[in-house]
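The next block holds one structure in the form of structure tokens; read it before the comments.
As you look at this complex, bear in mind that one protein chain is not there, while each of the others sits in place.
Up next is chain A:
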Amino acid sequence: MTPADAMQAAPVVDMSLFGLFWQAHFVVKIVMVGLLGASIWCWSIIVDKTLLFRRTEAEMDAFEEAFWSGRSLEELYRSFNDRQPTGLGALFVAAMREWKRSFEGSGRQIHSLSQRIDKVLDVTIQREVERLDSRLLFLASIGSAGPYIGLFGTVWGIMTAFTSIAASKNTSLAVVAPGIAEALFATAIGLFAAIPAVLAYNKLQATVAKSQSRLEGFADEFSAILSRQIDERLSVAA
């Protein structure tokens, strides 16, 4: 086979990104589009979560400042109750609501109030952490599965590439290379989606853990304060 024949046999290859996508097999196209969508969704989660954590951090700081400013608990409760607080505020409001309920009505259910407050705080912490944690798992999934999905596209693409090589009865690099490049493009997109997802998942997970420990710390502290109050009232009552 002369070089001229080889030139004729070798397909004209558009090596631009769009060309690589457009020449790919249908399955590989689906994989690529799916991975691109996953990448978009990952980044939207990353942006949202980063903003949410920043906001939560700021709210926590503001609440702690207000809490330790020396204002009375009643006053604080009144100011926070009507605006759907999150984070530390939510803990405070939930605990105070339980406290108030215990003193409302005829009987004063003060004996197991401390346990109840602990329960309420635990539940609120869980709810808050879940709110922070939501959708992070998607990042983890993409981070671990993205390369595999891309690899699936690559394998499929290489299979079709080899089929076309066999059809053209020519093993020159000019025939082999474009199909493989096109197939590897799927893996490239998979990695493009997966790498930021993994990094962001680790970072955001660490931030969630930090927030959780802060919530727990406050809950313990507040629970201690409330139980001291309860004990004082019990001794007065007795």
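The rule is short, and it goes like this: contacts are C-beta pairs under 8 Å (C-beta built on N, C-alpha and C of every residue); 3 or more make two chains touch, one makes a residue touch a chain; residues count from 1.
Simple rule for what comes next: contacts and distances are computed from a predicted model.
**Q** Just by its UniProt name, which of "Monovalent cation/H(+) antiporter subunit G", "Branched-chain amino acid ABC transporter permease", "Cell division and transport-associated protein TolA" or "Response regulator receiver domain-containing protein" is the chain not shown in this complex?
**A** The chain we cannot see is, by its UniProt record, "Cell division and transport-associated protein TolA".
**Q** Which candidate, A:Ser44, A:Ser79, A:Ser112 or A:Ser144, sits in contact with the chain we can't see?
**A** A:Ser44
**Q** Decide which residue listed in A:Lys29, A:Arg116 or A:Arg135 touches the omitted chain of the complex.
**A** Of all options in A:Lys29, A:Arg116 or A:Arg135, contact with the hidden chain holds for A:Arg135.
**Q** Can you list, in ascending order, the chain A residues touching the missing chain?
**A** Touch set of chain A with respect to the missing chain: 1-3, 6-7, 10, 13, 15-18, 36, 39-49, 51-52, 55, 134-135, 137-138, 141, 172-175, 177-178.
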